[in-house]
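Removed: one protein chain of the complex. Kept in place: all other protein chains.
Letters are used for the chains, namely A and B, taken in the order the chains are written, and counting of residues starts over at 1 for each.
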Amino acid sequence: MVDNDTRVDFYRQMVRIRAYEAALQANYHADKTPQWDIGAGLIPGEMHLAAGQEPVAVGLCANLVKDDAITGPHRPHHLALAKGVDINKMTAEIYGRDTGLCHGKGGHMHLFDPEQHFSCSGIIAEGMPVAVGQALAFSRKGTDNVAVAVAGEGAANQGAFHEALNLAAMWKLPVVFIIEDNDWAISVARDTATPIKDGSLRGTAYGMPSQRVEGNDVEMIYEACKTAVERARAGGGPTLLEIHTVRMWGHFEGDAQAYRGDELNEANERDPIPAYEKRLVSAGLLTEDQAAQIKAEAEAEVQAAIDFATSSPEPKPSDAYLHVFA
Amino acid sequence: MTATIDAGTRRVTTAKAISEGIAQEMRANPDVFVMGEDVGPYGGIFGSTGGLFEEFGSTRIIDTPISETGFIGAGIGAAVEGMRPVVELMFVDFFGVCFDQIYNHMAKIHYESGGNVKVPMVLMTAVGGGYSDAAQHSQCLWATFAHMPGMKVVAPSNPYDAKGLMISAIRDDNPVVFMFHKGVMGLPWMAKNPRSIGPVPEEEYTVPIGKAAIAHEGSDVTVVSLSISVQHCLDVAEELEGTTSVEVIDLRSVVPLDREAILASVAKTGKLVIVDEDYKSFGLSGEIVATIADQDPSMLKKPVERVCYPDVPVPYARVLEYEALPTRDKIKAAIAKVTA
Partner (left out) sequence: MSETITFPEMSNDPDAEGVVATWFANTGETVKAGQVIAEVMVDKVSVDVEAPIAGTITCLVEEEGTAKQGQEIARID
C-alpha cells in the first residue's frame, strides 16, 4: 500500500515527465519548418518520447536509490527523469551542448549519468546484458544495489534478451528486467511479432519469478517493482516484469502513424495521468487548484531546463576528436 | 553515368527506384520475397519497400519481430532452398547483433560447400549520417562487410544505379549487401541533394555489379568515391569547371572493386583524392591506395588525399558531426592541395 503523500508525489512526477516530453515535442518540431527536415533545428536527429509510459518510470524508480543502475532504451526520458538524472544537463545533452551530460557527443538516445548509474542506448535489447554486468559488479562488491534493464516488448524477441535472462538466473544476480509493452515496435503490432500473450512466461522459462502487470497503473507498477527490487537486494536473484503500458504518440517524432488506424485515438483515451488525477481528486488527496499548481511548476522547471540548454555553448568542433580513448 | 537515358524519362527518388526494382523482380519471379522490420505497411523506415505491401501482401512482404539473427538466418535458409529473399537490416549499425549469420553463414556457405550450395540473397540496409542520428545510427561500414570474403557489396549514389543494381543483386546467385545511404534516398523529411531525384527508365534494366562509372570526366585529378559522397564530389567538380578538370569515379560496388577503372583514371591524371564517409583507417580508402601501390606507385605525382570519416564514433551535436563528415569544402581543399 502506498501512503497518501507518496501518491501525490507519483502524480507530481508523472506530470513533470509529461511536461518535459510535451515541451520537447513542441520545440523539436518548431524549427523544422516549412519543409520538415529531421536534421534541422536546435534538437536535430531522431526523437522518441514516452507520453503514456510515465507510470512505469515513476513506479519503478520509487523503489530505487542513486547507486542502483538503470540501462534504458532509445525512449529514455521518463526513466532518466524519474531516476534523478539532472534535468538541466540532460536537456543540454539533447540540445547538443557542451554542458550536456556527454558534452553533446551522445544526444537523446545515449544519455550517460554515472552518478545516477543511468545509461541508455539505441540498439534494441543491448542494454540488458550490460545491466547483468552491473548486477555482477554490485554482487561482487557486496553492496545491495540492484541493476534494472528496461526495454520494449519488441526487445523480448532479440537474442540479447534471452541470453541476459539466462545468465542472470544462472548466476542469481540482483537484476530486474522490465519489459515496457506499449503494443508497438515502430509499426509492428505485438500480436504479429510475439505469439504468446503473456511475456512473463519467458522469465519463468529462464528460471526466475515473473509477472505481467496490466492497467498501466503507477501504484500497481510500484508494488510489482517493490517485490522484484526487494528480492534482488536480498540476494534472491532476478525477476522479469512485463508491464503493459501505452505509447500515446509516434514511435519517433515525425511518425505519421497511419498504421495505427483508430487504435491511436483509443490509445490516447487511456492517458494514465488524467485518470490518476481523477482518482486522487476523488480520494480527496488533490484539489483541482493543486493539480493546476503542480502542472505550472512542472512546466516552469522544464522551461528553465530548456533555457539552460539553449543558452549553453556548443562544443568546439575539434572536440569531435576527444574521448575516443581515455 | 555510363548509361544513356532517353530524354523525357520520368524522374523518381532513389527510394522509389529501389522499391520499383524489387517490385519488377517480384512480378517476374515468385521466389522473390522481402523480410524485415517495418517493410510492410510502413514501406520501410527509409522508403525502400514503398508500395510493395499494397501490391504483394503479407505473404511476400513480411514484417518481422526484432530478431535479426533469426530472420537473416531464415533468409539464408530460404535462399539455399532456392528462393530469392530480399532481407532488410534496418540500419547497418545493427549488424552487430546478427553478424555471425551474415559473415560466417551467408558469405561462407558457397565456399565451404565447395561450390555446391548457393545463397542467392540480397541483404539491403540503410547507411550513413549527416542528420544527427549519433554513434549507433549513422555509420557506413561498407569496408567492414567488404573485408569478409564471400559477399558482394554495392552502394548506389543515384536513382538510376539504385534500381539497376537492385535488379542485378536479386538476379545474382551470390549474397549481395545492398547499402543505400539515407541521404541519397530523396526522402521528403530529410535534407536532400537534387541528385537524389533522377531519370529512371520504367522498364527493368540492370547495372553491372563490380563496375565503376565515370560520373564526371576530367584530366587534372581523379576523385574516387561512392554513395552520397559522389553527389558532393559532382557538386564540387561542376563548381570547379573551367578551373580544375576533375574526374569523378563512382565506384557503385565495393566488392568486386573495379580496380581497373581506378588505375586507368590515376594513370591519366597522376593525382588521387578518395572521398569516403566510412571510417578512414583499415578500410576502403586504404584499399584504393594499395591498389595503386601494388600496381605502380610511380603513377602518383603527389601523395594521395583521403577525405574520409575520421577514426571516431559519430558524435551527436551537429557542429561535431560536420567537423568529421567529408563535406564539399574538404573535398575542394583536397583537390586544391593535390593539384597545387
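Just so we're on the same page, contacts are C-beta pairs under 8 Å (C-beta built on N, C-alpha and C of every residue); 3 or more make two chains touch, one makes a residue touch a chain.
Quick caveat, the model's predicted, so the values are computed rather than measured.
Enquirer: Considering the full assembly, with which of the depicted chains is the omitted chain in contact?
Expert: A, B
Enquirer: Which one touches the absent chain: B:W189, B:Y205 or B:Y322?
Expert: Checking the options B:W189, B:Y205 or B:Y322, the one contacting the hidden chain is B:W189.
Enquirer: Which is it among A:G236, A:G254 or A:P317 that touches the chain not included here?
Expert: A:G254
Enquirer: Could you please point out the chain A residues that touch the chain left off the display?
Expert: Against the missing chain, chain A presents residues 34-36, 254-256, 258.
Enquirer: For chain B, which residues reach the chain that was dropped from this view?
Expert: Contact residues on chain B toward the absent chain are 8, 10-13, 186, 188-189, 192, 197.
What we mean here is this: only the chains that are shown with their structure count from here on.
Enquirer: If you average the CA atoms of chain A and of chain B, how far apart do the two points sit, in angstrom?
Expert: Measuring from centre to centre gives 35 Å for this pair.
Enquirer: Tell me, which parts of chain A touch chain B in their complex?
Expert: Those residues of chain A that touch chain B are 35-40, 44-46, 93, 96-97, 102, 104-110, 121-126, 154-155, 157-160, 185-188, 192-194, 254, 258-259, 314-315, 317-321, 324.
Enquirer: Note which residues of chain B are touching chain A in the complex, please.
Expert: 37-38, 40-42, 45, 63-70, 93-94, 96-97, 130-137, 188-191, 310-313, 315-324
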